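Below is one structure, written out as structure tokens, with a few remarks after it.
For this depiction, one protein chain was excluded, whereas all remaining protein chains were kept in their positions.
Per-chain residue numbering starts at 1, and chain names A and B are given in the order in which the chains are listed.
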């Protein structure tokens, strides 16, 4: 039951795996000049890649916390989300408005998922 | 260790169960015309029902995140909370102010719990 980590940096790591559960750091867009559609797509792409490295995928999501900098972008974020999730395997989710570390960032998504067996 | 889900909708599901742990979506009041007392009561009622369906209950809570739209409602929310929790089995909790998806929503509660053995 050791903790396995991926992409370990000095301040944080992107992934921790313990006891069959995968914890990801809050994912943000590297290109913060994008609009909400582009940022959400980039964020979900990061999540896909990190989950794949952890022997998981978006059908295995356990909980998703979404922080959005302006609820005016809620519908556009949801449009990208709705096209991304796996029908029949959508996860519990909570979305609230919060200012993010960089004022250009529009969305940050925090994911917990199960490893595939 | 498959993920079991309840109340699966196109955008999200209310419950995911994995490895003995129950994850619930952020619960909000369906009747958002209620005051903080009424909304908190309705939210905790949703949580009771969802946990029961998942072979858990409020004595098994592992972590609770409360988002409140206005900290002026903190005391009134706590009054409902204090009457609801099980003495000797209160969970870790964090409460912060955040705007919720609908401006009439006053409180959203996110719960993780253990299944009963």
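By our rule, a residue touches a chain if its C-beta (ideal position, glycine included) is under 8 Å from a C-beta of that chain, and two chains touch if they have at least 3 such contacts.
As the structure is a computational prediction, the values presented were derived from the model and not from experiment.
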item: Of B:11, B:49 or B:89, the residue in touch with the unshown chain; value: B:89
item: Residue in contact with the excluded chain [from A:5, A:41 or A:116]; value: A:5
item: Absent-chain interface as seen on subunit B, which is shown; value: 19-21, 60-65, 71, 74, 78, 81-82, 85, 87-98, 112, 114-115, 117
item: Interface with the undisplayed chain - residues on subunit A; value: 1-3, 5, 8-16, 18-19, 21, 23-26, 65, 67, 98-101, 108, 110, 112
